[in-house]
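Heads up, the thing below is written out as structure tokens.
One chain of protein is taken out of this complex; the other chains stay put.
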Amino acid sequence: MVEMMYREALRRALDEEMQRDPLVFLMGETIAERGGSYKVTEGLWQKYGSRRVIDTPIAEASFTGMAVGAALVGCRPVVEILFVDFAMLVMDQIVNQAAKIEFISGGQGKVPMVLRTQGGAGNGLAAQHSQSLEALFYHIPGLKLVMPATPADACGLLKSAIRDDDPVIFIEHKLLYMTRGPVPEEEFLIPLGKAEIKRPGRDATLITYSHMTLKCLEAAAFLEKEGIRVEVIDLRTLAPLDTETLLDSVRRTGRAVVVHEACKRGGVGGDIAAMLMEQAYDDLDGPVLRIAGRNTPIPYNLKIERACVPSVEEIVAGVLSIL
Amino acid sequence: MVEMMYREALRRALDEEMQRDPLVFLMGETIAERGGSYKVTEGLWQKYGSRRVIDTPIAEASFTGMAVGAALVGCRPVVEILFVDFAMLVMDQIVNQAAKIEFISGGQGKVPMVLRTQGGAGNGLAAQHSQSLEALFYHIPGLKLVMPATPADACGLLKSAIRDDDPVIFIEHKLLYMTRGPVPEEEFLIPLGKAEIKRPGRDATLITYSHMTLKCLEAAAFLEKEGIRVEVIDLRTLAPLDTETLLDSVRRTGRAVVVHEACKRGGVGGDIAAMLMEQAYDDLDGPVLRIAGRNTPIPYNLKIERACVPSVEEIVAGVLSIL
Amino acid sequence: MALTPPAGDPAPIAEPILLGIYRNIYATRRFELTCIELYRQGHIRGYLHPYLGEEAVAAGACAALRPDDYIVSTHRGHGHCISKGADLSLMMAEITGKATGYCRGRGGSMHISSKQVNNLGANGIVGGGIPIAAGAAMGIMVRQTDQVVVAFFSDGASNNGVFAESLNMAGIFRLPVIFMLENNHYAVSTPIECATGCCDLAGRGPAYGVPGICVDGNDAVAVYHETLRAAGRARRGEGPTLIEAKTFRHGGHHVNDPGLYMDPQALAEWKARDPLTLMKQVIADPSKTRIIETEVESELEAAVAFALRSPEPDVAEFIAGIPEH
Partner (left out) sequence: MALTPPAGDPAPIAEPILLGIYRNIYATRRFELTCIELYRQGHIRGYLHPYLGEEAVAAGACAALRPDDYIVSTHRGHGHCISKGADLSLMMAEITGKATGYCRGRGGSMHISSKQVNNLGANGIVGGGIPIAAGAAMGIMVRQTDQVVVAFFSDGASNNGVFAESLNMAGIFRLPVIFMLENNHYAVSTPIECATGCCDLAGRGPAYGVPGICVDGNDAVAVYHETLRAAGRARRGEGPTLIEAKTFRHGGHHVNDPGLYMDPQALAEWKARDPLTLMKQVIADPSKTRIIETEVESELEAAVAFALRSPEPDVAEFIAGIPEH
């Protein structure tokens, strides 16, 4: 194991895959010489040149559409959309094109592209740079959706995403780039579609992903001191959803809380809660609780921004409320 | 009461509101002289002229952005996006602009616009002209979301949507335009945010909206013959959600099924089911069931297209399965 | 039928190419008329946008391409697919929604594609194919082959932002893509004069650093020569070209649109310059065109028979293929 930052782990994944497969290439804004706003692609332009690390104009819709086209002719493009908020400019290319082409072509065409982007609140960037919009992709058949929380997951899942033959939406979190964690020294892959029990427990199951995994682990550590052992499951991949791991855990613990930063209304938490109810009703000792972002755009001021997303205290209180 | 078609009822709403308020105007593709693809705006250009019934080029992103701008300076634009699938081209304008401006301006700006569009499968129009994408709007704070099922609701709700000071996404269904129903002769409004019990019952609650309302009513009529009395609630407005009417019904019946045409994964059904569980767990005699579209793009061939969305038989079977 | 262009510069055009162009114009014309008939009989559902009157653009352009070159098509895409060499039977099966069609009955007319002939697909989103074409060209750049891509689209799409963006990016990356703007003067019922204040759409090329030229879209040979020239530039790494091919629909926007809004005089003038007739005049020898016509007719007859006797997709199999979560 080596310690590295989340962003370094992402860079390593890109580097290894570009090394391995000459058909992998990167496209995005100021990702080349400048190495990207969050420094994920630093050094790759120097190593792979301008044919494979491509700076684009501010034309998200079309360069994402171009990734679809490049994927259709056999490449494996990885596009970077600076903020998931800006992914709203590429919804046609993702929802109507990337997600549909294999289907409408009856399997003739494949779109093995990855759209890397980044979301979440916490830096005072206000309403157009702080959203959590994964639910919009989660609902679209034909897309895979990955949201890693740790450097190791970031590396292993990004590699798998690049090798996957479906379009993969890969959403990072702005507060995670500088976090550190152990990553295997040898090359490794983490399969898409597998959740991970990040902390085992028996009293309740906390189901979460991305940055909220860290908060759930903190909450679990706190609760442990009170003698409450909660299991923390990091989904890692949201679509396809690892229902098996979730059902298995909930059947053991009898209680579940879904935690995410995105707004509660219409968030993926509702889908997961409903699925658990439908499939494990008799094993549950009470309703599945959702702890999620408030139903509001994110404000600029840090104090009120903080009030928009779940805190460790809220998670703790939520768990206590259902025991 | 007069009998009219859904599309006539929509036209009447537009006509009455344009008559009443010179700041209401319409924008869209071939809506003027040609009266729109689904004939909703027929005759309005002739009556109100090219300054208020405006044909645009195929530039959805920008004409929707223009509606935002026109709303900001005091107008009440109603834009038509031919298919909700094409709304994917205007997500930036809706999610990042229309839904955010009142908030980020601290209330200085208001965006009283309506985006009328149309969704759903059933006509062999395939994967890019048949989607049900309301969940994408449902998740975004700052938007209202209306999906009427009957001519009367279409008329009364569209009028309220136009008068509302928030951006309203108003989604019609392609299979409803030619359906008929009674509409009050006198001018009337239906408030946003109020569900309607379209058929009272005591054995289970069917929660639905848009075209599925018709199928649920059919299912309920069928079940009645078996002596099963299901209550059918038509949400009409999805956001804000009329939780009160839903909770009240479910507390009476003890059983709930949410039915929608959109894909189950990440659909609004999960949110509603989770909300009911969270708030009425003790009144429920079992899990809230979701009957929804399959997790697939819609194919062209009619036979397999039909297999993608819930049928009356499936709804009947679903209700029977939870009794 | 896929046609191989002569190597080198646009020398006097060889007869097999001319015959191939005629074949594709004729096949498209007859294919479209047959589809309209099948639509009226209920064998075709959904949207059907005939390419009638515009056949020379696809036939001329594709004649200048190699089989391994790509095209990207539109909602009005039968002509592109045929001219790139697709099989009429597999096309017809798709358009009638059969399991044997190119897309297994899932795509239909509006989404027809053929991997076999490198047609990356029609598109139900106006303008949707333009960045896909530029991206295929970028893929070619990454793979370092000398293929080219032709993006077909019409005047309506040219007012959409993705056209400007893609043109601009193709220019800076010198992508091997040809933007083939089929200016048929209408987007549904909206005449181009009402959709833009600019005169020649080809003029948008230079605004984004891309050469733009106009060509008579009813003259297949002219389209062929311009495409060949542009393809040469693209293969040599000299970047994209915007070609505005001026043409006209012979009828409404789709099968159910009588197109009454169309300017009758303009329609008559364009019909007088019917691309089929024009190309027949180029060939000059009626015995040669007759052979082609006979061949096409029997191909088409076989295609219809194949489509009509083919099975629809199996519902249970379809459902079984859908992932549960």
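Just so it is clear, A, B and C label the chains in written order, and each chain counts residues from 1 on its own.
By definition in this document, contacts are C-beta pairs under 8 Å (C-beta built on N, C-alpha and C of every residue); 3 or more make two chains touch, one makes a residue touch a chain.
Small disclaimer: the values here were computed from a predicted structure and weren't measured.
Partner chains of the missing chain, restricted to those shown and counted over the full complex, are A, B, C.
Summary of contacts with the chain left out: across A:24, A:40, A:127 or A:232, the touching residue is A:127.
Check A:41, A:62, A:213 or A:245 against the missing chain and you find that the one touching it is A:62. Screening C:172, C:213 or C:283 for touch with the missing chain picks out C:172. Screening A:6, A:25, A:86 or A:103 for touch with the missing chain picks out A:86. Not every partner is drawn; the one left out touches chain A at residues 29-30, 33-34, 55, 57-62, 85-86, 89, 123-129, 265, 294-297, 299-304, 307. The chain not displayed touches chain B at residues 22-23, 25, 27, 51-52, 54, 56-57, 59, 61-75, 77, 92-93, 96-97, 101, 103-109, 141, 239-241, 243, 275. The missing chain lies against chain C, touching residues 159-165, 168, 171-172, 194-199, 203-204, 206-210.
Just so it is clear, only the chains that are shown with their structure count from here on.
Most remote from chain A, judged by the distance between CA-atom centroids, is C.
Each chain gets one centre point, the mean of its Cα atoms, and the points for chain B and chain C are 37 Å apart. Shared contact sites, meaning residues of chain B that touch two or more other chains, fall at 61, 85-86, 89, 126-128, 265, 295-297, 299-300.
Residue positions 103, 105-107, 111, 123-125, 128, 161, 322-325 of chain C are each in touch with at least two other chains.
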